[in-house]
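Have a look at the structure below before the remarks.
Excluded from the complex is one protein chain; the other protein chains are retained at their positions.
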Amino acid sequence: MKTGLYYKTKRITINLFIHLFLLSVAVTCIFPLLWMVASSLKTQETIFRDMSFIPKEWHFENYYRAWREGGFGRNFLNSLFYTTSVVIGIIIVASLAAYAFSRLRFPGQNVFFAMFMAAMMIPIPGSFVPLYVLLNKLHLRNTALGYILCMINVGLSTSIFLLKTFFDKMPKELEDAARIDGCSKLGIWWHVALPLAKPVLAVVVVFNALNVWNEYVLALIIFDAKPLMPLQVALMTFQGEFITQYPLLMAGLTITALPIIIVYLFMQRYIVKGVTQGAIVG
Amino acid sequence: MKVKSTLENYLFVLPAVIIFTIFYIIPFIWVFQLAFYDWDGIMPTKFFVGLGNFIEILQDKIWWRSIWQAGYITLIALTFQNALAFLLAWACDRQIRMKNFYRLIFFIPPVLSEVVVGLVWQWILDGNYGLLNHWLVSLGFPHLVRNWLSDPKTALTTVAIVHSWKGFGWGFLIFLAGLQTIPRELYEAARVDGANAWESFRRITLPLMIPVAVLVGILTILGTMQAFVLIIAMTGGGPAYHTQVPVLRILASMRGSSRFGYACAQGITFGIILVIVSFIQYRFSKRARQYQ
Partner (left out) sequence: MVNPEQILNSNFQNSKFSYWILFVICVLVMGIFVIGCSTQKTESKATITIWHWMTDRQPAFLELARRYEAKTGVKVNFELYAPSDAYAQKVRAACQGNTLPDIFGILGEKRDFASFVKAGYILDLTPYMEEDSGLWKNSFFSEALSVNEFPEGNSYGVKPGIYAAPIDVMTIQMLYNKDLFRQLGLDPNRPPQTFGEFLEIGKKIKAAEIQGLVSGWGEMWMIDCLANNYAFNLMGKDKVLATIRGEVPYTDPDWIRVFRLFKEMQESGVLYNGIVTMINKTAEQLFANEKAVFAFNGSWCVNVYKGMNPNLNYGVMLPPKVSENFPMSIWGGAGSSFMVNAKSKNKEEAVKFLKWLTDKDQQAYLAEATNNLPANKESVREIPEVLSQFASAMRFATHPNVWGISEFSAVIEAFDKGIQSIIIGEKTPEQVAQEVQKIKERELAKRK
């Protein structure tokens, strides 16, 4: 006869093992982060000599210097602007398309979808040259708009793929109800499909935000003016061809990692709470 | 009426198609035709070589080796990385203490810059002063000590594992989102029916997660096959050719030897391989779904 105590001990042991497993993975994840933060407080001389996590002297001025010498102020705002615009753009454009691919019928549907999927897979080396020439002809080179459109395109295929998979999974009943009530297709997309897709939208937001936030090659190529450059380009000035200013680089990297972590913290609420509100997986 | 409805449907994909045509199709056509030329990326003149570049690719042993090596890394990512991601997501989906903390922590590696990841792992894996070797010695396995990143026997696997570590956060996130869409009522019902944790995992969680697993699988294949920044940061593609991957070869043709046309042909060949692999994976998963 198994007693309540038996079940209780069993549950505790299982939970203990799960925690051990989770903790051991977590340690490997925190380790580099701590190293980065610790290094950002050291000096160029001590950074590789004193490998401890608690620096002997705390050089908080590294953050101030990184911010000033990298010219972060303006670039930080630029990056915020690019990231927000691109993410909003992708959410609208990709979810419209993904919804159509998942729910609506029109000729050539599969061809279009296959095209987007192929784009996700075929890398185009050196695409920066035609993009540069193209943007130049459109008078969009060295403009924020040109960069934003390029970056929307970069994230488009994967986002459509992610969203379509989740739309396919979602129950149709609510949409049918809405249609019977006289809601237009666009209305259903906006009022029914999007709210239900919150968890995957949150994934799309995090994925694209990280992508745009970390991009620098395209920005470097198409922008000439420093006032237009994103944060990552400013960060590169600490990583010269010959000299890398490690503490400043680490301070800069810590500053750049923060907004993404905040976005993630904010978004993961949707990922976790999301759809549990009465949706039924069909 | 029908026509109007169809046109309406096209409106949904129109913005995506416009952006896609201008920023993907046009550069793609440009790259595609360059694959048939010999061009150094600078001169205004190009030489038409027909299929010459592709024939050379067929004979390029290092190119095919780099594809196999990328495939090997992908295989490790598909199994090790995704299993880890799934297990972690499953554990965090349960009623468990500190799960918010874990959810935050597991997303740190994808956020970290490759520079930091490269530096930290080099420091851990260094053959002379590395932490890993230090631990191995103090735990009593001195015969396992080696130069993890520059020993040809371990370099590729080591790179693959660090890559998996850096990437599992994405799989974790998508699996978590997928698990969240499974209604709790189903678990409740199963428990009332007397199913234990394992049975409800097998009967409910697994089947419902197959589409998500396919999605994560395809994203893993694409992400891993095209990975290179971390490899540059850790081994630079060496020792010799042991950690070369296709993207590094393409960059070498484009920047190193200024063979733009050849690089374009390599890109197209690589893309075709990826399309085939993803298609096979998609077909398999479709069949798996039919069987369940």
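Letters A and B mark the chains in the order given here, with residues in each chain numbered from 1 onward.
Here is the rule we use: a contact is a pair of C-beta atoms (placed from the backbone, for glycine too) under 8 Å apart; a residue touches a chain by one contact, two chains touch by 3 or more.
All of these numbers come straight from a predicted model, not from anything done at the bench.
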Touch as defined at the start, partner being the missing chain; which of B:L14, B:L87, B:L104 or B:I210 qualifies? B:L14
Among B:A155, B:L219 or B:V247, exactly one should touch the missing chain; which is it? B:A155
Considering the whole complex, which of A:N15, A:Q109 or A:T237 touches the chain not shown? A:T237
Decide which residue listed in A:V37, A:M115 or A:V129 touches the omitted chain of the complex. A:V129
In the complete complex, the non-displayed chain touches which residues of subunit A? 44-45, 48-49, 92-93, 96, 128-129, 132-133, 136, 138-143, 145-146, 149, 174, 177-178, 181-184, 186-187, 189-192, 195-196, 216-217, 220-221, 224-226, 233, 236-245, 277-278
In the complete complex, the non-displayed chain touches which residues of subunit B? 11-12, 14-15, 18-19, 22, 40-44, 122, 126-129, 147, 149-152, 155, 234-236, 238-241, 252, 255-259
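Following the convention adopted for this analysis, only the chains that are shown with their structure count from here on.
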Dist(centroid_CA(subunit A), centroid_CA(subunit B)) in Å evaluates to 16
Subunit B residues within the subunit A interface of the complex: 6, 8-10, 12-13, 15-17, 19-20, 22-24, 26-28, 30-31, 34, 41, 84, 87-88, 91-92, 94, 96-98, 101-113, 115-117, 120, 123, 165, 170, 173-174, 176-177, 180-184, 208, 211-212, 214-215, 218-219, 222, 226, 247, 250-251, 254, 260, 263-264, 266-268, 270-272, 274-275, 278
Inside the complex, what are the residues of subunit A that reach subunit B? 15, 18-19, 21-22, 25-26, 28-33, 35-36, 51, 92-94, 96-97, 99-101, 104-107, 112, 115-127, 129-131, 134, 149-150, 152-153, 156-158, 160-162, 165-166, 168-170, 185, 189, 199-200, 202-203, 206-207, 210, 214, 239, 249-250, 253, 256-257, 260-261, 264-265, 268, 271-276, 279-281
